[in-house]
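In this view, the complex is presented without one of its protein chains, the others remaining in place.
Right, chain A next:
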């Protein structure tokens, strides 16, 4: 069952097109990673999902309701954490959490206190004295304590230390276990790789790739490391082989998945000592897509 349905979404700021024909579907229980370089349009997409911005064209539906006009019923079952949390200077962290939680109904005090302990937040300090990471914790605690069906995180860990990052990831795993739907925008690829079932890559306002990490790896390449007895002089001439690096009698290179049978036959004819292959990491994928963006 689709929770988020974005169809042909475009967003213009004046003459500048921030989003161009974005399509994205997030199904019930999915954890979707939303990645892309700075200024790609992640936050813009998310702010449209929140009903803060109006789409220039296209349709954006959450729980089968329009994200802009029916924001209130949607927000009753949704929680959000922004990447840069700004708060009123003279409220305390604890007060902010309570005010936010109250808006979604009675405050789940036990869950709230658990999370405050888990994230090691001092709720008695005034917001102006919190560091960036601590302000982020406030938003995280308020969101995670909310009994919602959909959670939207926009770079939620950008100010957290590695320890707190791990706590956050633990919490997301828990939500995932409870079949909650999550959209997570992030620059930390290991995080996305660890948590997400599905990934959408956005660049210059267009989604250039969606799918699970596995399917993405199928359409791309894998990294091979081969030890041989004699140099592979004609490796360069094989189709589907890229980025060859030679270190004595050890070769590392990428092979397009479509070229695997052919390359394997080629390698079989030589004296191979050992061969290891590694699936592409998200990092590699990411870099490959970013670099392609020269055009």
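Just so it is clear, a contact is a pair of C-beta atoms (placed from the backbone, for glycine too) under 8 Å apart; a residue touches a chain by one contact, two chains touch by 3 or more; residues count from 1.
As a convention for this text, contacts and distances are computed from a predicted model.
Considering only "Alpha-aminoadipate carrier protein LysW", "Acetyl-CoA acetyltransferase", "ABC transporter permease" or "Oxidoreductase", the record for the omitted chain gives "ABC transporter permease", by its UniProt protein name.
Checked against the full complex, the candidates A:80, A:119, A:224 or A:251 give a single residue touching the omitted chain, namely A:80.
Contact with the chain that does not appear here is found for just one residue of A:4, A:53, A:171 or A:213, A:53. Of the options A:102, A:246 or A:265, the residue whose C-beta touches the omitted chain is A:102.
Within the whole complex, the absent chain has one touching residue among A:7, A:91, A:222 or A:260, and that is A:91.
Residues of chain A in touch with the missing chain: 47, 50-54, 71-73, 75-76, 78-80, 82, 84-92, 94-100, 102-104, 107, 123-126, 128-129, 139, 142, 152.
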